[in-house]
Structure formats: C-alpha cells, structure tokens
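Take this structure first; my questions come after.
Excluded from the complex is one protein chain; the other protein chains are retained at their positions.
Right, chain A next:
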Amino acid sequence: MRLLTHNMLSSNIKGVTNGFPLRIEAEKVVEKTVEMNADFLKKMFEKIQWKAFIDASRAMGYTELPEEVDPTTLESDEFLSKFHHALLELHLEEGALVCPETGRRFPVNKGIPNMLLHEDEV
C-alpha cells in the first residue's frame, strides 16, 4: 500500500468520528521506482492532507519531507522528487493500520490491508 492510498482512507468502524488518519505500524517497507509525473504531483498536492502525509512518511522511515510547505515549494524539483518518492514509491508491505480513536488494528500482509469489519463494528 502506497501513502497516497493511506492519505485517502479513514477508519470505518461504526461510531468513530475522527477516523483520520490511520496510524501506521511499519514492519516492512519496500521501495519500487516509478517515473515521476510533475503535473500529477501538483494536482495531488491540493488533495493531500500534508500533516497526515508527513507523519505517515516518518512512520515508514522517510524523514526528508519539510514540515511546512507553500505553493512556491512546488516549483522546486528537489522537493517534487521527494514528494514523488514518499507518495508513490514507498509501499507498506507488512505491518498494520491503527484506528486513531479506538486503537483497533487492521493488519497489512503482502501489501494488502485487511479492512474487514467484525459484525459489531458495522
């Protein structure tokens, strides 16, 4: 699972009101290189929740992203390549996503989060 997916997803347990972002427990992270698309990154930057994204990238062991960003940051190629790497090249292979409100763990195996709910959580 890439951090882009993580940034889109909330905890889905019944009754949870602040289910975003899911906390990441990383046991194994893999890197897979893909071509960079600057226009796509600029578009995604508008949609990404930055704070959640930085915290997630740190949980994955990547600490290169700046805390503060503004629209001019997007003009920097160096920034874009770091953003690209964290957003699309890091994959959570083994670990868990944890609901920030209830602490419920959703395991991630072979890169696939298991978000199936128990009967009393639907």
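What we mean here is this: a contact is a pair of C-beta atoms (placed from the backbone, for glycine too) under 8 Å apart; a residue touches a chain by one contact, two chains touch by 3 or more; residues count from 1.
Assume contacts and distances are computed from a predicted model.
Look at the chain that isn't drawn here: its UniProt entry, checked against "E2 ubiquitin-conjugating enzyme", "Methyltransferase-like protein 5", "EKC/KEOPS complex subunit CGI121" or "cysteine desulfurase", names it "Methyltransferase-like protein 5". Taking the complete complex into account, residues 1-2, 4-5, 7-12, 19-20, 32, 34, 37, 39-40, 44, 47, 49, 88, 91, 110-117, 122 of chain A touch the chain not shown.
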